[in-house]
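Here's a slice of the assembly, chains where they normally sit.
The chains carry the letters A and B, assigned in the order they are written, with residues numbered from 1 in each.
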Amino acid sequence: MQFTAQEISLLLNGTVEGDAFVKVDKLAKIEEGEAGSLTFLANPKYEQFLYTTNASVVIINQDLQLTAPVKGTLIRVENAYSAFTVLLEQYNTLKLNKKGIEEPCFIHPTAQVGADPYIGAFAYIGTNVKIGDHCKIYPNVNIGDNVTIGNNVTLFSGATIYFDCVIGNNVIIHSGAVIGSDGFGFAPNPDGTYTKIAQIGNVVIGDDVEVGANTAIDRATMGSTVIGKGVKIDNLVQIAHNVEVGEHTVIAGQAGISGSTKIGKNAVIGGQVGISGHINIANGTQLSAQSGINSSITEEGKVWGGTPYMSYKDYLRAHSKLRKLPELDRKVYELEKLIEELRKKGH
Amino acid sequence: MQFTAQEISLLLNGTVEGDAFVKVDKLAKIEEGEAGSLTFLANPKYEQFLYTTNASVVIINQDLQLTAPVKGTLIRVENAYSAFTVLLEQYNTLKLNKKGIEEPCFIHPTAQVGADPYIGAFAYIGTNVKIGDHCKIYPNVNIGDNVTIGNNVTLFSGATIYFDCVIGNNVIIHSGAVIGSDGFGFAPNPDGTYTKIAQIGNVVIGDDVEVGANTAIDRATMGSTVIGKGVKIDNLVQIAHNVEVGEHTVIAGQAGISGSTKIGKNAVIGGQVGISGHINIANGTQLSAQSGINSSITEEGKVWGGTPYMSYKDYLRAHSKLRKLPELDRKVYELEKLIEELRKKGH
């Protein structure tokens, strides 16, 4: 996919300075731009690179005054950053614009697939599955029986959706993610063995959700594990049975949420955070990386850290002293001796 | 799958009160019951919902005395909870009752598959594999050469079993789980590079084990990584080479066990726990979530927490003081000044 400076300028409603017919076929950062690449300058602190970059085309702001000669072609636009974002998005859409049905794939006769699909080879679509329009089902994806999927959904290679789950519109699920595996529920027996508790619920994922690679979201024991609209989940996250995550909450890599816990809206959960089961986390809560949350948080919009957790301010203060704990210990020992001395002196 | 109240009552040896011909096609919690659903009341604290639920059928205890009218049909049984558990299990069995061999799948001519199998499309069964009776191999499962699998085993979509591994009877392995990947063994060279140590052992999984989604269990360097009978492993757990896990031990999500460590029987390992290599953990040990275990635990049946770990009681006491560490620090500083003052006053 090659484009001339002219073509890009037209798309961005810009003006060309220099060779309008130079061709580019990739996007780059300004400091890494090579011949054949397109880049942009938005942040003045990178202006130096404008005069040294080897990029063939650079998008710049309308009003930028050059202070030295540039090698490549310039495209002036009102807002270079926004213009580049538009290109990024378009480039990405082109990259991901797969169409058609590759063979062999498995589509059960009872399954319904909407308009304009991509279905990769070795994808599996089970009994009574309903898939909306403009969906992309990459190779080796597994969609279990009775799953319902909205419009504009992308499931990357090797993602698995267990039976009965429901996926909203505009959802992206990355490779290796597993949606709807059994919750971890076992009843202990007097002899030390466990009996499995059947997990007959499902997972319901709202619109505009993204789920990262190799993340696991378990089905509810009964009812639904619910991922709210707009939630963004990173890689290798564990979400246990009957958890509910409120709208527009963000969960970073390797965090884990135990069974039946309810996370509010607009929360931010850091990497490797662990959250106990059967608790509630208020809207807008922020949890710093690696913190361990073992009881409900009821105040909205606060920041917390540590294991067990405390306010982020307390956490920073306490842990700054932790390193000095041996010195503190020593001081107390010295004080004990001094007081003993004072007391011996006849007090 | 629709059933009448009458049919369910017969199955449970109960008695019907109300419309015996009302039909249900799903199970629900009593507080969420809609028309067409079946629910139960066992815990007296939920009795209020009995009079408000829209569930079409409710299973209740024989001796429950109604204090208000109910909308749906009742089925009285000796123990409502047990009866519902029976239904859960039956419902689950129906859901998972897949049969037959879907095409295309790959079954090597030297492989042996027992009676009554389900083998999904795109499942791969390698050379000399032996699979017992009544096994369910979901789509896109990979079974490497020389693997042996018992009876009544379920491997969900995308699970992978590397060559030479052995899986017992009644085992359930969820999607994305990897059994038998190479142990993480490298010999350091003087120049800073590493040489891979060939990992030629296998993984042996006992009867009645469940392995969660995206969990990884590495093969032994030599000999076997062993998962004992009845062990239950949650999602995203890491079990390194040559680990041995004793019977009926439970391992929660995102826990990790390093190489050659031996875990006793009936232990409970919390979420995100990390356990060092080459140590032993006694039978019945309980490790609280996120704890870090860096030396052997020899006393049986104790509870531990923290990183580095201490008794759970010490852990709770120490961490309750941790938040106050800055105040303690301040107090010691004040004491130092006071004592200095006392000493100056001529002592």
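One rule holds in what follows: a contact is a pair of C-beta atoms (placed from the backbone, for glycine too) under 8 Å apart; a residue touches a chain by one contact, two chains touch by 3 or more.
None of these values were measured; they are calculated from a predicted model.
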Whole-complex count of the repeated chain (2 shown) stands at 3
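Please note the rule applied: only the chains that are shown with their structure count from here on.
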Between subunit A and subunit B, what's the gap in Å when you average each chain's C-alpha atoms? 25
Sort out for me which residues of subunit B touch subunit A in the complex. 27-29, 32, 85, 88-89, 91-92, 95, 102, 104, 120-122, 138-140, 156-158, 172, 174-176, 208, 210, 212-214, 230, 232, 234-236, 248, 250, 252-254, 265-266, 271-272, 289-290, 319, 322-326, 328-329, 332, 335-336, 339, 342-343, 347
Give every residue of subunit A touching subunit B within the complex, in rising order. 104, 106, 122, 124, 140, 142, 144, 158, 160, 162-164, 176, 178, 181-182, 184, 186, 192-194, 196-200, 214-216, 218, 222-223, 236, 238, 240, 254, 256, 258, 272, 274, 276, 292, 294, 306-308, 310, 314, 317-318, 320-322, 324-325, 328, 331-332, 335, 338-339, 342, 345, 347
